[in-house]
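Note that one protein chain of the assembly has been removed; the remaining protein chains are unaltered in position.
Right after this comes subunit A.
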Amino acid sequence: MSFDLECRNLTKRFGGTTAVDDVSFDVPSGSFFSILGPSGCGKTTIMRMIAGFLEPSSGDILIRGKSVLDVSPNKRPVNMVFQHLALFPMMNIAENIGYGLRRQGMAKAQIAVKVDEALDRIGLPGIGTRKIDELSGGQKQRVAIARCMVLEPDVLLLDEPLGALDLKLRERMKVELKALQAAFDTTFVYITHDQSEALVMSDTIAVMNEGRFEQMGSGRDLYYRPASAFVAGFVGDSNRWAGRVERAEGNVMQVRTESGLSMRASAHDRAMGVGDAAQIFVRPEAIRISTAADDLAHFDNHLSGRVTNLLFNGAASRIVVAADAEEIEVNLPQSGEFAALSEGDAVHIGWAGDQGNCFAAGSAP
C-alpha cells in the first residue's frame, strides 16, 4: 500500500504545554482519514503542521514519501479547506478558483478551461462571474473545495468545514463530501469534533484526546470495539457506570457499581482482575425493553424499573428508566410496539454481558 501522508512521532509544544504528543499515523492514497476529538485536543495543531503554518517541535511529516518539513506552506503539495472556508471576498468565483493556478503561472486561457471543469465537477456550472456573497452555504463549501482541487494536491486538508452550516445542510454535505472525494480520487484528511461527520465519511478515524491518538480504526471498530474508556464515551452515546470488579472469568467481568448494582460486562481482551476499579459503557440501543420479565430471562443483566422520561426523537426515540437508584437510557425499538409507553409505566430491561464494555478506570470525558 502506498501512503500519501505519513506522520512520524509528531510532537508540538507551546511553551510548557504539549499540544501534540508523539503522534504517528499513515494515510493510504485515496482514502478518507478523519481525526476526531473534542476542541483543544490538538487536532487543529496537527492540521496546521501538515499545511506548514506551524513547525513541529519534533517528528517528521512525509508526503508521498518525501519529508516536507523544509517546504514552506505555499510550496507544499497539500491544500486546506478552512473552517470558515476563507474564500477571497474581493474576487469572484472564477477568480477564487483560478487563484492557485494564476500563482503557478498558468496561461489565462488554460486557467479558464480548468476553472470551468472544476465548476462542472462540483455541479455549479456557469456561476464563475458571481460574487462570493451571492452563494449559499453549501455552494460556498463546494467552491472552497474546488479552489483547492484545481491544484491537484496530493492531500486535501479539511478543518471542520461543515461547522458553520445548519443541520439539514450539514447532513447533505456529508454525503456530498464523500462523493466529491471519490470523484476527485484524492486523499482527504478531515478534522472534526462531530462524531457523526467522522463516522459517515471516513475510511479511517483517529480519535484524539489531549494530544494523543486514543484509537485508530474504522467507524465500526470505534463504535463497537472502543479501545479506551475515552473512545467509548466520546463516540456514540452510552450509559456509563463506575464500579469495582468482583469476579473475573476470562473476559466476563462481574462488576458492582458505586450505587450497588451488580452487572456483567466484557473486558474484550483487556487485562483486568478482581478488585480493579472499572468503568462500564452500555449503548442505549443494546438494551432490550419488555413488559414481561420472562422475555428477558436469557440476558445476563436484567432490571425492573419505571419510565421517568420519554425522549421522543422519531426513529431515535429513547426512554429513561429508573431502576435501583440508577437512571438508564434505553432506545425504543423502531417497530413502534412501545409507542404507547408513558411516564410512570413499569418496564423490564435487559442486555447481554458482552454488550457492556468494561475498562480499567481512567479518565473519561
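Just so we're on the same page, a contact is a pair of C-beta atoms (placed from the backbone, for glycine too) under 8 Å apart; a residue touches a chain by one contact, two chains touch by 3 or more; residues count from 1.
Definition applied: contacts and distances are computed from a predicted model.
Trainee: If you look up the hidden chain in UniProt, what protein name do you find among "NAD(P)H-dependent oxidoreductase subunit E", "Spermidine/putrescine transport system permease protein", "Molybdopterin synthase catalytic subunit" or "Allophanate hydrolase"?
Mentor: Going by its UniProt entry, the chain not pictured is "Spermidine/putrescine transport system permease protein".
Trainee: Of the residues A:Leu69, A:Ala86 or A:Val113, I need the one that contacts the missing chain.
Mentor: Of all options in A:Leu69, A:Ala86 or A:Val113, contact with the hidden chain holds for A:Ala86.
Trainee: Given that one chain is not shown, which residue among A:Lys12, A:Lys43 or A:Arg147 touches it?
Mentor: A:Arg147
Trainee: Which positions on subunit A touch the chain that was left off?
Mentor: Subunit A touches the missing chain through residues 51-53, 72-75, 79-80, 82-84, 86-91, 99-100, 103-104, 147-148, 151.
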